[in-house]
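Written out below as structure tokens is the structure these notes cover.
Missing here: one protein chain of the complex. Every other protein chain is in place.
And then subunit A:
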Amino acid sequence: MLQKLYDWVDERLDITPMWRDIADHEVPEHVNPAHHFSAFVYCFGGLTFFVVVIQILSGMFLTMYYVPDIIHAYESVYYLQNEVTHGMIVRGMHHWGASLVIVMMFLHTLRVFFTGSYKKPRELNWVVGVLLFFVILGLGFTGYLLPWDMKAYFATVVGLEIAESAPVIGGFARTLLAGGELIGAQTLARFFAIHVFFLPGALLGLLGAHFYMIRKQGISGPL
């Protein structure tokens, strides 16, 4: 049945070469944990991506109940956490997953560093990786404010004071991030927009570039 459906589409659109091109590639022995168990360190990049996918999915579902408004944000989070069936699980996935992305990304960076995979010709992919690092930190920072409880609010107060301490552009950066002088209604709306539209857009674009370069250049050689 499924095969027939596939054949029908394939006959018309010739999709086999497309996914073959994505799926079929050599996995060298030195990155295959079946040959050398220590090669599991090569999994960290893929695991980071896996957790990012969980973050995107659980985040999409959370926005069904969350409202980015200072009057109702906390109440809506409380409602989805305590009243909605499995809301606690989905919010938990997003909450713990956020930390896990950072951990996995850090381990992935260590692997790339200690195998020297950033060297020529892969310098550009290292640069894209560093940009991804900043985008994910930004996602963590903006997401932290959204529950609008005491911890969220004062973490953002501190975060914006750090931004303000930057030389020359500090005051400007702070006002721009906060959307005014107050940390309030406009800050929350702004952080929400950055968290669900701007940074995920940047994240997907950079990930595309990251993966394209890996396929183009292949996995770096053994130590």
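Observations on the structure shown:
The rule is simple: contacts are C-beta pairs under 8 Å (C-beta built on N, C-alpha and C of every residue); 3 or more make two chains touch, one makes a residue touch a chain; residues count from 1.
Basically, contacts and distances are computed from a predicted model.
Per UniProt, the protein behind the absent chain is "Menaquinol:cytochrome c reductase iron-sulfur subunit"; the candidates were "ChlI/MoxR AAA lid domain-containing protein", "Menaquinol:cytochrome c reductase iron-sulfur subunit", "Membrane protein" or "ABC transporter permease". Touching the missing chain, out of A:15, A:64 or A:204, is residue A:64.
Of the options A:41, A:54 or A:193, the residue whose C-beta touches the omitted chain is A:54. What subunit A contributes to its contact with the hidden chain is residues 54, 57-58, 61, 64-65, 72, 75-76, 78-80, 83-87, 89-90, 93.
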